[in-house]
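Only one protein chain is missing from this complex, and each of the others stays in its spot.
Our next item is chain A:
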Amino acid sequence: MGSLFDIRLVFEYFPLIFSRFPITLLIVVVAIGAGLVLGLFIALVRMRKVLLLNQFAILYVSFVRGTPIIVQLFIIYYGFPLLLEQVGIDITQWEKIYFVLVTYGLNNAAFMSEIIRSAISSVPDGQREAAYSVGLSRWQALRRVILPQAFLNAFPVFGTRVVNTFESTSLAFTLGILDMVGQAQAIGSRTYHELEGYVVLAIIFIAISMILEKLFVHAEKRFIQQRR
């Protein structure tokens, strides 16, 4: 006691803070998974220009991309239940984590849809025409010719998105989720030593971001090799 920074506490806090890693991982995995499925749907809606849905998708994507995720968290967690209450559905007492998962999932869907859309349109039109000319159906052309090429184009951006999502989970604690950041703050205010917790966080976030980046670069190389 009696100092602002104590290096020994960094080691003491490390296991405590890292023990909350599963929460962070849960948010990332659900967000990316839901984001991919919903994002593919939105991307298809926008590319086929489905009436009404297309306009709605444009609005949705620009809203999500144009507002900070913390604003989205607050709207979903505090605002949305009040809206539902008007029609007689009470979800105010649901666990916080569900609201967080929904927010991060919806947020990622918007970004993913843009990634997928740009990747698909990056495949030259000639590829599609060639596929049709050998007698492939629309779905077959998409699955066997377009998507494999689009996937390769999208992969690096997708990797960046995963790392981004991982870092942005650090905002979930503002709702009181005890993820790694929440845990660091909790320990900090309990022991009056906050700085050490943030040092631990920095180490963990840098390490995991680096591992993720390495994994994605490695995977990308393998995909390219496989195609040759």
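The definition used in the following text is that a contact is a pair of C-beta atoms (placed from the backbone, for glycine too) under 8 Å apart; a residue touches a chain by one contact, two chains touch by 3 or more; residues count from 1.
Simple rule for what comes next: contacts and distances are computed from a predicted model.
According to its UniProt record, the chain left out of view corresponds to "L-cystine transport system substrate-binding protein" among "Fe-S cluster assembly protein SufD", "C-type cytochrome", "L-cystine transport system substrate-binding protein" or "Alpha-D-ribose 1-methylphosphonate 5-phosphate C-P lyase". For the chain missing from the display, the contacting residue among A:Leu25, A:Leu53 or A:Leu212 is A:Leu25, taking the whole complex into account.
Touch with the hidden chain on the side of chain A covers residues 1-4, 22-23, 25-26, 29-30, 77-79, 81-82, 85, 92-93, 95-97, 174-176, 178, 182-183, 185-186, 188-195.
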